[in-house]
Structure formats: C-alpha cells, structure tokens
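My questions all concern the structure below.
Every protein chain of the complex appears in place save one, which is left out.
Let's turn to chain A:
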Amino acid sequence: MKNRKLNSDIRHCLLIAMVACIICPLSSCKKYLEAKSDQSITTPSTIDDLEGLMNAYSVINADYPSAPEVMADNFYLLNTDYLSLSQRQRDIYSWTKSADVGGDYTAPYQAIAYTNIVLDALPKVTANGQARKDAVKGEALFTRASYHFALAQLFAAAYDQASAGTDLGIALRLTADIESKAPRASMAETYASITGDLQQALTLLPDMPAAKYLPGRAAAYGMLSRVYLAMRDYPKAGACADSCLTLYHTLLDYNTVAVSATAPFQQFNAEVIYDARSSPPSSLTQSRAKIDTALYRSYNGNDLRKTAYFKANADGTQAYKGSYTGLTNGALFTGIATDEILLTKAECAARAGKNADALLALNTLLEQRWKKGTFIPYTTTDNGQLLSIILQERRKELLFRGVRLMDLKRLNKEPDYAQVIYRKLGGTLLTLEPNSPRYLLQIDQNAVNIGGLVQNP
C-alpha cells in the first residue's frame, strides 16, 4: 500500500515536472523564436545581401524613365495609334499636363531606395576585405546619382548656372529612413549631390567590373560627362569623357554586325560600358512609333545605321530596331556606351575650339558606322559648322537612348540651337516652345499631397 502511494507520488511529480518543463524554460525560448519564418526572407545584413540588392537588375538597371524619348522628336504616332494608347501615354506624347505620371516618377525613386538601403546597411556589414564593400558602395552611389539625374531631366528645368541656386530641382533621397522628409532641393544642390555621388563612386569602383550590368570607373566617368554636359559645363564634360575613354574605348564595327537582323545588337555588346534600360512604353512599340521622316532621310545610303537601326513598315514608314538592349520591345537603352562618350568628347572639343580633336573623335566613330571604304572623313575647319555636324550626328547616333530630351533642353538655352518641336495629331498641330514649362512633367500627386513637394507649373 505504501509502495503504491509512493509510486503515485512519483507519477504526480513526473507529470508536474513535464508541465513545468514546457512552461518554464522560456529563456531558451528566445533562440527558438528567432528562427526565420520564411527561409527566403531576411533583413539586409551580409555583404551577399547587399550585392544581391545591387543585382536586382529589374530595379537597379531596368527602371529608367521612358518619357524622355516619348516627349522627344525622334518619332511620331499616327492619330489612330495615338488614340489607342492609355491616357498617360497620350498626355506624355502630346505634352499635355498629366496628373498621373506613374512609373516614370515612382520607379527611379524605388531604385534610389534600394541604393539607400544598401548604403545605410553597409557600415554594419562585415566582409572579408574592403574591396567587396567598396564596390557595392560605389555601385549604390553610381546608381543613386544616375536615377537622380534621370529624374532631374523630367521633373526639373534645364540647368542654368545663373539661376541654379534658386531654380527648383528634385527631391534628393539620401537615406533609407522612410520617415525622413526630403523637399525639393535647388538645382545647384541637385546637381551637387549627383556629381558628388559620382565623384565618390570613382574612388570606390574598379576600372571595369566583372559584368556590364555593374558600373565601373569608366561608367562613372561616362555618367559624369553626361551630367556635366546637361549642366553645359563643357570643359568638365570633355575631361570626364577623356577619362572614360582612357579606361574603355572599344567601338562596334557595324561592318561586322548583321545589320539587317531583327535585333542586330546583343545586350552587353562590346560598345556597352554600362547596361541600363527603361521599361517599354506602349507608345514606343515598333508597330506604333514611326521614325521622323526627315531624320530617317538624313542617313546616307552607305551609312550602315540606316539598316541596323530601322526596318520598313508595310506602309513605308520606319520603325526602330537598333537598341543596345538587345530587345525589340520599345525599351530604351539608357546605359553608357562608347559612342555617346566619343560624341560628347567631340562636342566639348569643338566648343573649346579644338577642331582637330573634335574631328578625330567624330571620324573615329563614323568610320565604324559606314560601309567599309565609303566614309569620307569630315574635314571642316569652321567651328560653328563642325558643332552643328556633331550635334546632328549625335542625334542620329543616340536616338531612342533617352538623351534626346536632355539635348533639346540644354540646347534650348543656346539661342543658336534652340528649336521648336512639333506634333501633328488628327489635323491639329501641337508645338513645344524652347524652355516651355511643358518640358517638365508633373510631380506625382501623392508626393505633392503627402510629401508636400512643390508641384511643377
């Protein structure tokens, strides 16, 4: 009897111990509860995480705005095609104030947020050797500057040295903290931030990276030369172009390219220094966007670009097919390539009165664009004529690259090159005057309402 009592006491104790075991040791709970709930979800804490973020091609490389080309004068739409577009695309094409700019505003800022997440996390990340951290930091700075620059082309006026201190620039996002506010900076601050980020990137990036979707110093110099060009700081633009070309200067010889192919150029081809693109807007599909007739006619029959860049539609109009994205869906190549840098170099040299340097750069490029043996190098000694030729060749080489709007805007500041551009739509003629506020898109409505940003006129 006593034994049984003892037994049952032991049993009681065991049971109570079991209960206690489960309830009490909450100290070990902490570890138990720190297990990740989704193995593929984590927080940015390792160098791999940050490199992975910079490898998010769709966000980091492929989300540049397409509006700069849709607003520019390299193509036109038939009225029927125009009417089949969404309201937003119609408004952008027809230089109408659109309340809803959509992805052309939000996507660049998303990419900038990625770079800020990387930049904010970097100091806490440990890596073997500084090189990987430096490279990621350089990539993030380069990307942040590039997108800020792309935004400045659409949402701010052309840079004007005289009034940059007071002209309205864009909102500069320099932190990942979503609670911090960033009002629109002045043009001077905007461009100082962009050039500052790029200058800092130059100190961190390798000369040429492992893959062309990552930026290197060549890309950073290339982007800087583009930025200084937009600022009409021609000496600096020229110097950066030179530095870029010192690091990388390969050109594609179009004689070796299957120019009549549907898509003659590969992504990451030899001429590409940094690969980037826009999303494909419905207004730029091959079936809709017709190449400006005068522009098309300006290509010589021996100019291989005439075949490489264009294909004839059934109705005799021309469609564009020469994108360095390797795609034919209307996405713009917005990255850096040797041809653009050579043209910048040529322009800056001409503007500095160095005609020989300018001619050399221009002829070097065109040599590779014409059928072997047909190109007669330019030899003009007239500086003004030379600049016009360079600007014309710039337009012919860099169409559907997202730089035309920038060129129009900066040249509109120079009476000699300012021009009115036109659109014909079902019998009405639309005009866009130089320096018109319609060169600027409207700031996103939520940014105005919630963020309190100043709206464009």
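Assume a contact is a pair of C-beta atoms (placed from the backbone, for glycine too) under 8 Å apart; a residue touches a chain by one contact, two chains touch by 3 or more; residues count from 1.
Note that in this section contacts and distances are computed from a predicted model.
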{"item": "Undepicted complex member, UniProt protein name, chosen from \"Cytochrome c oxidase subunit 3 family protein\", \"Multisubunit potassium/proton antiporter, PhaE subunit\", \"4Fe-4S dicluster domain-containing protein\" or \"SusC/RagA family TonB-linked outer membrane protein\"", "value": "\"SusC/RagA family TonB-linked outer membrane protein\""}
{"item": "Residue in contact with the excluded chain [from A:Ser94, A:Ser278, A:Thr307 or A:Thr328]", "value": "A:Thr328"}
{"item": "Contact residue for the chain not shown (choose from A:Ser84, A:Asn255 or A:Asn435)", "value": "A:Ser84"}
{"item": "Absent-chain interface as seen on chain A, which is shown", "value": "11-12, 15-16, 18-19, 21-23, 26, 29-30, 32-44, 49, 52-53, 55-59, 62, 78, 80-81, 83-84, 86-87, 99, 105-106, 109-114, 116-117, 171, 173, 176, 178-179, 182, 211, 213, 262-263, 267, 285-288, 313-314, 326-329, 444-447, 449-453"}
